[in-house]
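Take this structure, written in structure tokens, and hold onto it; I'll ask about it next.
With one protein chain held back, the other chains of the complex are shown just where they sit.
Chain IDs A and B follow the sequence of writing; residue 1 opens each chain.
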Amino acid sequence: MAAIFSFCSDPASLEGIEWLSCYLTTGKHLGIYWSIGTVLLLLAITAPVALFFGFAGASAARSRILPIAWFGKGYTAIVRGVPDIAFFLFFVIALDQFFEWIRHEVKCPDWDMPIRQGNDFVVCPEAKLPLGTAPQWVHETYGFSLAVLTFAIVFGAFAANVLSGAMRAVPHAQLETAEAYGMTQRQTFWRVLVPQMWVYALPGLSNLWMVLIKATPLLFLLGVEDIVYWARELGATKTAKFTDYPHGDWRMWYFLALLVFYLGFTKVSEVVLDKIMSRLTRGQATAAGEAQRKAAA
Amino acid sequence: MTCWDILSDYGLRSLGFGERLLPRDNFTICQQVVLIGSGMIWNIYFGLLALVSGFFLAVATAVGKSHHNPMFRKPAEWFIFVFRGSPLFIQFFFAYFTFQSLKGAYPIFTPLTSAWLGALIVLFLNTAAYSAEIFYGALMSIPKGDIEAADAYGMSGWKRFRRITFPTMLRLAWPAYTNEAIFLFHATTLVFMSGFPARSQMGDALYYASYFADKTFNPFIPYPILAGFFILLTLTVIGTFGLINKQLNRHLPQTNRAKIRLRLNLIR
Partner (left out) sequence: MKTLILSTAIAALAAGAALAEGHGATVRMGTEGAYPPYNFINDAGEVDGFERELGDELCARAELTCEWVTNDWDSIIPNLVSGNYDTIIAGMSITDERKQVIDFTENYTQPDPSAFVAVAGNDVDLAGAVIAAQAATIQASYVAEMGATLLEFATPEESIAAVRNGEADAVLADKAFLAPVVEAEADLAFTGDDVLIGGGVGMGVRQSDTELRDKFTAAIQSMKADGSLNAMIAKWEIGEQF
């Protein structure tokens, strides 16, 4: 990896700003900058997927068909009852094995060896996910996808909880009116309940978003090299033997940078969510909508 | 060795009683259940104490945040922002760092670097910040008529707060506060995971679960056991808070009683 600045060829001779600018542009530091992108991408993908899971869970819990209702309720109750760390520690491996097992069943029906050989989990080479021959970036993308899916399942359970609360909060008269107009169950659900529930759900969902942001340091448990992994790695004491940039225990400074990152991100989210909320409440028959109307008058 | 023996040997291992060494081979399910259960003592200890002590700071902070004087309002706002805006993970790191330097300067601070006190302080501040935001929201939505009625009765200051504002705030905040309690208990698993070192293999439930996962190289048994314990704990918390909720709402007409709805309002 070539240095970005030409004067970085001999870091030991540098001082002050020049040393720092070289230090902060080493290939290793590019790793932490890259991981910020990873975290943001994860949030951007996880949020809609979790919302979808939450919606599915909440709708299932309302279902008239008992097994589906039980499934929806069980999903939210169980996943919410377990600390997310405990979940992350075994769930990703389970999920990975589950996918490989399905592929194994489909792709290698003639395979005669057992899948569990002692402690090993062995599927046929064609069923491996990703394939053993795949380049590293495919493995990383796959690992990232598993992390997204795990996050989405965990936060989907919380979202389901918020959404079913919001569904209950929609005034019952609205649903009765829809029925009186001759709408079917399905029509009532999609045309009346769903459009109205969002304003009730938003406070809960925005809190969930804040929580999701703060759960990202757990990513390293899922095998994704996130910002906390790099902050630990970069901040650890470096002896001159193994690096051109020896330094003491600098974890404090790296964690301080992380703190600023998270606080800043929270602040930006708060501002944006407040804007969305005031847009949504405009003209709504809620206390906040009333206050808006009065303020304008 | 029967399961009963294991219980007497390891039941209180997380507090340092019983067998000095953890089991090292021929692991049984019973050993895993007993030790992980023993670790739950710490999760309950951290959760319960932080919750009770954090409650008082939370009420004070919420009142501070709703105060018109910026001298009270600003510190409260910043306290809430910093603790709600950063991951607990990072809070533990900084706390451990700070406590260590304090200890270096004044030996009187030595206990702070142990989990039983240091981690408790972090969790106390953290839950206080989250709860303060919940209570603040509740303070803001107290019906105006209640306050006016109190004024009409000639109540003011402390008396009005104690008799009217505080109980109403608590009643309104309770469902969200229940959620906060659940998540506080979940957050206690981070103590030994990322923040404080475990001493003499005395740790919380997650510590023992990962010990077994490490020794048996099989994560599929200890972590589900841990999950089971936490589901039980969560159900207990929900039950207890439900009873208190009933008590808080007992004066209301039957139809108006706020049923405890576990809506996710504020979580970590």
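One rule holds in what follows: a residue touches a chain if its C-beta (ideal position, glycine included) is under 8 Å from a C-beta of that chain, and two chains touch if they have at least 3 such contacts.
Since we're looking at a predicted model, the values are computed, not measured.
Undergrad: Of the chains you can see, which ones touch the chain that is left out?
TA: Contacts of the omitted chain with visible chains: A, B.
Undergrad: Out of A:16, A:109, A:135 or A:182, which touches the unshown chain?
TA: Residue touching the absent chain, from the options given: A:135.
Undergrad: Which residue, B:61, B:131, B:178 or B:194, contacts the hidden chain when the whole complex is considered?
TA: Considering the complete complex, B:194 is the one touching the chain left out.
Undergrad: Please identify, in ascending order, the residues of subunit B that touch the omitted chain?
TA: 20-22, 24-25, 100-101, 103-104, 113, 193-194, 197-201, 210-211, 213-215, 217-219
Undergrad: Contacts of subunit A with the missing chain: which residues?
TA: Residue positions of subunit A that touch the missing chain: 1, 26-31, 45, 49, 89, 93, 96-97, 99-100, 117-123, 125, 128-136, 138-139, 141-142, 145, 148-149, 152, 220-221, 223, 225, 232-233, 236-237, 239-246, 249, 251.
Methods note: only the chains that are shown with their structure count from here on.
Undergrad: Please compute the C-alpha centroid of subunit A, do the same for subunit B, then give the distance between them in whole Å.
TA: Measuring from centre to centre gives 24 Å for this pair.
Undergrad: If we count contacts the way the header does, which residues on subunit A are in touch with subunit B in the complex?
TA: Residues 78, 80-87, 89-90, 93-94, 119, 158, 161-162, 165, 168, 203-204, 207-208, 210-211, 214-218, 228, 251-252, 255, 258-259, 262-263, 266-267, 287 of subunit A touch subunit B in their complex.
Undergrad: Sort out for me which residues of subunit B touch subunit A in the complex.
TA: 81-82, 84-90, 93-94, 97, 141, 182, 185-187, 189-190, 193, 206, 209-210, 213, 217-220, 223-224, 226-227, 230-231, 234-235, 261-268
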